[in-house]
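Below you'll find the structure I mean.
Removed from the display is one protein chain of the complex; every other protein chain stays in position.
Then we have chain A:
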Amino acid sequence: MQKETSIFLPSQVTVKVHPVVIFNILDHYIRRNVGQDRVIGTLLGFNIDGVLEIRNCFPVVHSETEQIAVEMDYQRKMLDLHLKSSPREPIIGWYATGNDINENSVHINNFYRDEMGNSTPIHLTVDTGLSNDTMGIHAYMAHNLSLNPESSLGSYFSQLPLEILTFEAENAGLESIAQTKYDQQSTSLLSELESLQGSLTKLDEMLESITSYIESVEKGEIQGDPRLGRFLAKTIQALPKANAQVMDKVINNSVKDLLMIVYLSSLTRSQLAVATKISHSLSN
């Protein structure tokens, strides 16, 4: 979500994350065992042309007390199960909650690199501690710092540009879910008319802000941005110029079609109700 450029970028790699992944990570964090500070898990996704899309994830049992121990067996078995149901999402990295990267992370990174057949895993951190008043989600890729190919001095985790990618259906789902921000308990799903009303209100707000901006530029209060002006002009030009009469006719036709279909379907429904009533009364 924060696009930061890294100082050490060996290849132009961008990472896209689906919101489902982050929800999953947060859910896992909430369900962690007592005493566990951070939780880790595996990321699944694929790599197309340098764009890494993270589509799914699952949690992995691990403990970080004195020694770092990750149950790789569990990880492998879960991966098998997952590949059975979604074979197009191989392992692509791992995630951890918490903001810092320490030497345990390096070990875990090496575990994952061995699992992935020596290609570099992506590391995603989600800051559940909400430091800096924000939930920082960052993606890293580890690079080995070494003077010679044998030994390695350490790893450097370089940050990668990350953005959230959603499908349209996911957007609709997110919007319905997002109602819980306003109502802490739980909200019911909005009916269609209500969500229609919501979109119209949003459109109204947007139009208002645009008109107020234009007015203040005209009055000379704000220096108008020429790019914005051109963009607005282009948008207004994109509205179709149609003859008022033609539009009227088209609208009326659509209304008539819809009314006819509604009439027919109500007719069918009443017919079915009558038939059921008759069959009931005949048998009694």
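As a working rule, a contact is a pair of C-beta atoms (placed from the backbone, for glycine too) under 8 Å apart; a residue touches a chain by one contact, two chains touch by 3 or more; residues count from 1.
Throughout what follows, contacts and distances are computed from a predicted model.
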item	value
"N-acyl-aromatic-L-amino acid amidohydrolase", "Eukaryotic translation initiation factor 3 subunit H", "Cytochrome b-245 light chain" or "Autophagy protein Apg5-domain-containing protein" - which is the UniProt name of the missing chain	"Eukaryotic translation initiation factor 3 subunit H"
Absent-chain contact - pick from A:Asp37, A:Glu103, A:Asp225 or A:Asp248	A:Asp248
Residues of chain A in contact with the chain not shown	1, 18-20, 22-24, 26-33, 55-56, 59-61, 74, 77-78, 81, 84-86, 88, 128, 130, 134-135, 163-164, 166-181, 184-190, 192-193, 195-196, 198-200, 202-203, 244, 247-248, 251, 254-255, 257-259, 261-262, 265-266, 268-269, 272, 276, 279-280, 283-284
